[in-house]
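Presented below is the structure to which this report refers.
Removed from the display is one protein chain of the complex; every other protein chain stays in position.
A and B label the chains in the order they appear, each numbered from 1.
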Amino acid sequence: MAGVPGKLRFSLGSRRSPIGASAISRGALAGPARISSGALTDPSRPFRFRFDGRELAGLAGDTLASALLANGVRQVGRSFKYHRPRGIVTAGPEEPCALVDVIGSSGREPNWIATTLPLQQGLVAESQNRWPTLRFDLRAVADRLGRFLPAGFYYKTFMTPGWAWERLYEPIIRRAAGLGRLAAVVPVHADPAETVHEHADVLIVGAGTCGLAAAHRLGAAGLRVILVDQDVAAGGGTLLDARWSSWRKSVCAALPQWPALRCLTRTTLLGAYGHGVFGALETLTPQESARFGGLRERLHVIRARQVLLASGALERLIAFPGNDMPGVMLAGAGLSYLKRYGVAVGRRPALFLNNDEAYEAVFALAAAGVQCAGVIDPRPDSRAAARARTLGVAVHGGAMVGAVHGRREVETVTIIEPDGRRRFVLEADALLISGGYTPASALATQLGATLAWDESLAAFIPDAAVAAGRIAGGARGVFGLAAAARDGDAAACAIAAELGRAADGASCPEPPPDAEASPLRALWEVRARGKAFVDLQNDVTADDIRLAAQEGYEQLEHMKRYTTFGMATDQGRLGGLVGCAVLASARGVPLPEVGLLRARPFAQPIPFAALAGPEVREHYRPRRRLPLHEWHESAGATFVTTGLWLRPLVYARESGWSPVLDEARAVRKCAGLTDVSTLGKIDVQGSDAARFLDLIYANTFSTLAVGRARYGIMLREDGMLLDDGTTSRLAPEHFLITTTTANSTAVLEHLEFHLQSTCAALDVLLTDVTDQWAQFALAGPRSREVVGPLVHGLELSNEAFPFMAATEGLIAGVPGRLFRISFSGELAYEIAVPAAQALTVWSALLEAGTRFDLRPYGLDALNTLRIEKGHLTTAELNGNTTADDLGLQRLLKKQGDFIGRTLAQRAGLNAAERLQLVGVRPTDRSERLRNGSQLVAREAPDVSLGYLTSATPSVEFEGWVGLALLSGGRQRLGQRLLACSPIHKETVELQILGSHMLDPENARVRS
Amino acid sequence: MSGPESTTAPDTRAGITCAPLAVDVIELAARRERTQVLKALAARRGLPLPALGWVAAARSTLVLAARPERWLVLSAPAPPGVALSSWRSACAACAAAIELSSALSALHLAGPAVRDVLARGCRLDLHPAAFVPGSTAATSMAQVPVVLSMLPAGWLLLTPSSTARHFREWLTATATPFGFVSAAGVTVASLSGESTQ
Partner (left out) sequence: MLRIPCPWCGVRDESEFRYRGDATRLRPSAEAGIDAFTAYVYQRDNPCDWHSEWWLHVAGCRRLLRVVRHTLTHEIRSVEPAADALAAERAR
């Protein structure tokens, strides 16, 4: 790229050998280390991006990691514990080190994996865990103190004194810990997110040769298939091997002919959740992201009848001193950067390999004209080594890497004999390593597969079959692209048979043969002086594991927790088995006895936003709106959320008690109208309806006359109050239950449970009619005069329609129901009409009330009125109160069974010192009350006797009134106690009163 | 270079059309061991009750069997109370007839992207082979209960009226990338044009 700043330094300098002959001129391709155009990168679309403030150039198709390597940027972060410089180690989502912060328009986001982060025009990224700069990190002193920071350091050191934890240790540790950091400013608008529910006959995980061959087979069988792969393109290993390109193209061209088959690339399987349910995270392309309003990731919840795990195998590292230095990278990653992005990860790379498969990197580098410094192989000789020698590459057999040196990056590699003697030092600017391959068995074990040790592969291999699924290819140790393809095809045939489909459709093209390979030689660790890492992300060394074993943490899962080995976001994918081998050797037991770390969902870090999906902010929960919501809005109501409902709190926009008290006063003096449509309403019909209600309610409903309503209480089976409300008998076999707003769902489920279990033989039908009926409470001494003219043909006199009467009839011309019930303590009616007619009737009532100064009132005024009267809400029906506690014991029927009857009789639920409901007023009428204040006696101010459940300024009485739950409350009437609210630093002296402060004789409601 | 992609090109045409449906809803709930009596009675009234999971259409009326021994009878709006009273007296001995016209809010959806949109909230398998025309199911979407029916003339959704606005907001936001068009109301008669079972 022409614009690359001159000062950009490719750290190797000119003394190293020049780029090979096949390299394309540097100016044409973004970055000095890019030697060809690469299979995925597009040289015609250069991108600019910034990393740690430096402006760099990359290409469309690059990942951030490939673009950094193309620019010669090796060091991309500092490590978690020792703050050692770290570079890019892999070319995929298993990357332990190259995590970066991305700074975008919505803020800073940490922990993006550079090896999967697609490069975009203008991307701004920063390295993590360095202070003040990446090159010069003050905390790197931790590395020098390394031997004072052993495994379990925190556990051993920060023990005493106890006070120091909170004040001293924790703040220091918190500052030093963690990788990235979140933006200081939380973005105002959440990024969009969505969840898609998927169903398939077969889910295939991995679109390498194994997955593609299986998809071809199952697609041809007409099955519904979802094929997912985390890569940007299907193909897996074929993308790195030109011999396979025609096979891949042919299969990928065939798949779209089957409409029931879908291929999701850029999609990572997050976990197996049982019963055929899988989570997968898809990263959107920029084009699709634009179409979906900036959506970046999509969560797929996939339900599959069968699953095929074709997730391949992961290359593992070798533990040796300095194996974390920038420039040390997996051999497969080196191959990947070369083939996919045209980036040579070094001009003179050395390789340290123990298996023939990894030699593909040697062959590819040689073919690209990159001169290898040499291959170090613990095996004396092998087929691949022989082939490498024919290409002019020096292979040092029977040797190992004993150390890596360099100031910030690899400069020299020390070669040693198997016995540790130094052989010689090799000049190299990169070291590609491979310790063999570990089948990606995480999903298999989540599906219940057991692992068996395979000595020839030096790996744990899962069973081929698991519950509703199969494992094939590299994921079960069948290595080689052609072998994996054949294995995938065979597994697909078995799955098709399982699903009852013939699998006789056209097969895949014949794959090119796998090269003959010599066996690997297991090599876990080269023991020499220096830190040899087994977990690069959590900075765990082989010595840490030995120390843990020595201190008694011999079991793998104990060692893991003591050292944090495998506990980072990469879950120890690179070094997991290596660490297990180190532990086995420390304990002197065979590796299979130690086992393998259990990988849990999520397979890779996932943003919370993707999990939350669209259910955030105002859509976090559904909002239920009243039929008259728009009317309340236009009348200037302030709304409050109670449960899921939005309810008018007060018809005023300003805060303060004044408008609330005006509304409440209107009810006491004249009349008010409030919307109580949120009450739960359950229609109960059937010949056994009365019997059923007698079982459900603690009081009796079978004796209720048609046309009457009754206040009822329900208990839970443990004897505590569940809910209260008014239930009416509309016909001999037809009741209507009302529940509190908060408990409507729970009560319906409680009823349905008992109707289908406790009394399953009853003829009863329950229907939730909450949304069908709008319900209004018309309260106040003039309410009869307001509603009277609107109910044609209905006599409303106290004799004809007394307190607790209920009837059906026309109200303002609308078929509805009229109840004479009262929550406010005044003469009151509740009017129920179909919600669609709510506005007609509400308007008619307001119109009829004009001459009585009728006005709407909100929830706050309703609360003021009911506290004065001593009526209950969920503040008192809080799940811890009994009927006796709330003064309702007289309602419990003496005869017959009901839910909660037996356990309500327990002595502890009837003890005299239980918290009982009382009314309270401040002795000094000018003082205010606070909900939650603790009640104490003046002489024992640190013994709580109870607490205030509800409080309000009063319209009936001077000053404030409240309700409280007070120990032995009914025996304390007339006493004076203190109400303390320490958070407000307030103490108020109270008078204890009966809970029905207003009209205890119920004269008003009967007037 | 890559395998088949999951996505389609941006579609500027209407992927999904949404229209409110004005409808009277009566729920018929069979009394204990009276299901056959209710079925016979409904058949005499020219309205055969479908089996669970199916929709029947007759005489400009749709009948949905989304819950066992319960049927939702959808008809064109009549004055308040009329639909109920015609059933209430007829079936008193064998069923409860409950008016839900105000409790449920009905939406009609049509267009090529309906399944894509619904899959963003509905956990059911709506593949044409799994949820064929004439199917109905009670489930939940966007955290709200919903009765979802597939008719030859499109999809019918019944959701509680108190959460109708929430549901509509969710639907609009979810459907916008697919090309969302609000349409005028449709009628029950137009949806019940042909029998679906």
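As a convention for this text, contacts are C-beta pairs under 8 Å (C-beta built on N, C-alpha and C of every residue); 3 or more make two chains touch, one makes a residue touch a chain.
Computed from a predicted model, the values in this text were never measured in an experiment.
One chain is not displayed; in the complete assembly it touches the shown chains A, B. When you scan A:Arg901, A:Arg928 or A:Arg970 for touch with the missing chain, the hit is A:Arg901. Residue-wise, the contact with the chain that is not shown comes from A:Ala760, picked out of A:Ala506, A:Ala760, A:Ala912 or A:Ala1003. When the omitted chain is restored, the residue from B:Ser60, B:Ser140 or B:Thr187 that touches it is B:Ser140. Note that of A:Glu749, A:Glu847, A:Asp924 or A:Glu958, the residue touching the chain absent from this view is A:Glu749. The chain omitted from view is touched by exactly one of A:Glu427, A:Asp514, A:Glu717 or A:Glu986, namely A:Glu717. Interface with the hidden chain, as seen from chain A, comprises residues 273-277, 303, 448, 467, 717-718, 749, 752-753, 756-758, 760, 896-897, 901-903, 905-906. Residues of chain B that touch the chain left out of the display are 52-53, 67-68, 123-124, 137-140, 145.
Methods note: only the chains that are shown with their structure count from here on.
Partner chain A is touched in their complex by these residues of chain B: 1-7, 10, 27, 29, 31-33, 80-81, 96, 98-104, 119-125, 127, 130, 142-144, 160-163, 165-167, 169-170, 173-174, 176-177. Touching chain B in their complex are the following residues of chain A: 39-40, 194-199, 207, 212, 224, 227, 229, 232-235, 252, 255-256, 261-265, 282, 285, 287-288, 291-293, 301, 303, 614-615, 619, 621-627, 629, 644-645, 683, 685-687, 734, 762-765, 767-774, 814-815, 834-837.
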